[in-house]
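Before anything else, here's the structure in question.
This view holds just a subset of the chains, kept in their places.
Which chain is which? They are A and B, in the order written, and residues in each are numbered from 1.
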Amino acid sequence: MTTRAELTEKIIAHKVFNDIKWADVAAAVGQSKEWTTAALMGQISLTKDQIAKVDNAMGINFSDEEVALLMTVPYRGSLPTAVPTDPLIYRLYEVVNVYGTTMKALIEEEFGDGIMSAIDFTMDISRTEDPKGDRVKIVLDGKFLPYKMY
Amino acid sequence: MTTRAELTEKIIAHKVFNDIKWADVAAAVGQSKEWTTAALMGQISLTKDQIAKVDNAMGINFSDEEVALLMTVPYRGSLPTAVPTDPLIYRLYEVVNVYGTTMKALIEEEFGDGIMSAIDFTMDISRTEDPKGDRVKIVLDGKFLPYKMY
């Protein structure tokens, strides 16, 4: 049996070997590149119709078993360890570990007690040109959800 | 002996009891609220001069031992466990855990192999008004650092 993780690797290898862009697959699906990539990375389920569009854009020719895997709401979590070892992903974890209490303090000062939703949430990743070296800009935008008294 | 963690708790309790804003302390220091809060949360060292400005703005009256602690480059890391238990901070960890491979895929598609710096890095936390509920917007902006062949 194929696992979701193996299917993810197959999709990535196919993309790399054929030099396909996530942005182009996203355009075919009609969603943002962030949402589409997350779906193909095994973190979001797709409909049969969206899978057909992905297959059309990438030329993978999914089997029925693979379609079923892509339709299933996944057990989310994309990292093999609680603390990531990949340097790019670790830097994001480092931001949470070092600045987490700072973010908590500032969000609570501005909004009161509550959280930023990670569900009613969008993410945008872009490049800012800079003569001293281009910069990565990640915007996380989530609804504030206040704790309630009852 | 006082530890840095105990000093952090003392500063927070003083702030809460006297209803002081991080933004006002930051204005007194002359840096952003994000940088200043992180310093007082024990993640960044301050100069003697900056500590005097903080003390002036907050009215804590730091001892010499406390000043020395605030001047020392801290052993960074603000969380007591590798996986955070506080719901606000956990949501940020969840973003890294669920969308980490997505962020990696998109940054590498745009920039090639490398990382977003967590050192040459700024962070901005703000509120976006929204009729369906206001939103938290977190912007992470770091220099892209490419891996090099040698």
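What we mean here is this: a residue touches a chain if its C-beta (ideal position, glycine included) is under 8 Å from a C-beta of that chain, and two chains touch if they have at least 3 such contacts.
Just so we're clear, the structure is a prediction, and the values are computed from it rather than from any experiment.
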Full count of same-sequence chains in the assembly - 2 placed in this view | 10
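Basically, only the chains that are shown with their structure count from here on.
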Calculate how many whole Å lie between the centre of chain A and the centre of chain B, each centre taken as the average of the chain's C-alpha atoms.
-> 24
Which part of chain A faces chain B closely enough to touch in the complex?
-> 12, 21-23, 33-34, 37-38, 41, 43, 76-79, 82-84, 86-89, 91-111, 114-118, 121, 123, 125-128, 130, 132-145
